[in-house]
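In this view, the complex is presented without one of its protein chains, the others remaining in place.
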Amino acid sequence: MNEDERSLLTAAITSGVRAPMDAIERLGNNRTFHIMAAAMSIAIERGFADGTTPAQIQNYVEDLLERFPKADGEIKASALEAVIRAGLGEPELIEPLTYDDLLGASYLLTFDLISQQELDDAGREEYFQTVIALADEES
Amino acid sequence: MALGEVVAQLIAVRGAIQTAIGLTANAADEVTDALAKAEDALAGANHDLAMEGLGLWRRAQSGDEFTVAKLVAADEALAEYLEILSPGSGAGTKNTDIAKPSGEELVKARPTGSRSQNLFRTMVQRDNDIDDAMKDLGKHQKFLEISDPDWEPPPTYTTNEVGHRIPVMTAPDAPQPDAASIGSLAVASGILIVAGAKKAKDITKTAIEHWRSK
Partner (left out) sequence: MDEVRDGIRAAQDSAQAAVAALDGARSEIERARGPLMVALKGAMNPRATSVEVDLGQAVEGFDELMQILRDGAGKFDEYLGTVT
């Protein structure tokens, strides 16, 4: 994991840190998207147990958009629900989503689900390493 | 509701889905027919309105394929579920008579791997080009700001040492204007801010159009 990847992931899970635009520029859209897709995929796996029902996911998304009012209107509730359900075994649900939908969902869900875990330094490092290993599958 | 009743209801739903698939396939044929007739009638003509009409109908043709694929996916999912509810009864037999259109690729086989691997692979193995879809790096900034509950927009104006209200350069690490160059910087920064706002509006508009064109 290089420093740019580390600063992207740190910004994604830390409150009050501005987006590391220089790092994102150096990484490029492809690599940034892969890292954020991996970060969200693991966050969803950790945040939602098998068998979570669509109704529970709907409640979570409703609550999420209330807690992040800036996201309401920018990121569609249906896109967030589709991504979470895709992570629980319905991958086809993300077919109609745009990259904007996926990217918006990846930042919001990663921040929310991982910050709820209150990881210590070792836990954060382990999460970063797991994310990068998954992102490396496609890069 | 008793299990038998649930199974009976779901079988009826499958019947409705299959009827709808038939009707949608008929619609696809009619659209193809309409396009062919219109193209014949317009042979040689290159009028904007006529071309727009043809473009819309071509879009309808691919949308029709997508809708049939959705219905086929729903039917197959119901078949699988019925097989669980009522194994061996035949209720979950997949309908092999359904002619899958070219939207078939949308009905993909379930991947194997961990949940996070499956989601990640589904997200990144799309046909589109990511760089093309997200031309502007500012999207990352926007989405990170949305997911930061403590983020406050930077001020667009500040007050200089002689008490004048002046625009702030919003680019990261940009030098702040000093008193000596207030005039030229105020004008330049004002233009930058207006241009930035217009660009953000354009990006949003493009994103909405992109979504609508899906």
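Which chain is which? They are A and B, in the order written, and residues in each are numbered from 1.
Rule of thumb we're sticking to: a residue touches a chain if its C-beta (ideal position, glycine included) is under 8 Å from a C-beta of that chain, and two chains touch if they have at least 3 such contacts.
Not measured: the values here are computed from a predicted model.
In the complete assembly, the contact with the undisplayed chain comes from A:Ala82, out of A:Ala82, A:Leu103 or A:Leu134. In the full complex, the hidden chain is touched by chain B at residues 1, 5-6, 9-10, 12-13, 16-17, 19-21, 23-24, 26-28, 30-31, 33-38, 40-42, 45, 47, 49-50, 52-57, 59-60, 63-64, 66-67, 70-71, 73-74, 77-78, 80-81, 84.
Although one chain is not shown, part of chain A still touches it, namely residues 51, 53-54, 82, 85, 88-90, 92-93, 96.
Quick note on the criterion: only the chains that are shown with their structure count from here on.
Distance from the chain A centre to the chain B centre is 18 Å, each centre being the mean of its Cα atoms.
Against chain B, in their complex, chain A makes its touches with residues 11-12, 15-19, 21-22, 24-25, 28-30, 32-34, 37-38, 40-42, 44-45, 50, 67-68, 70-71, 74-75, 83, 86-89, 91-92, 94-96, 98-104, 106-108, 110-112, 134-135, 137-138. For chain B in complex with chain A, the residues that touch the partner chain are 73, 106-108, 110-111, 114-125, 128, 130-131, 133-134, 137, 139-151, 172, 207, 210-211, 214.
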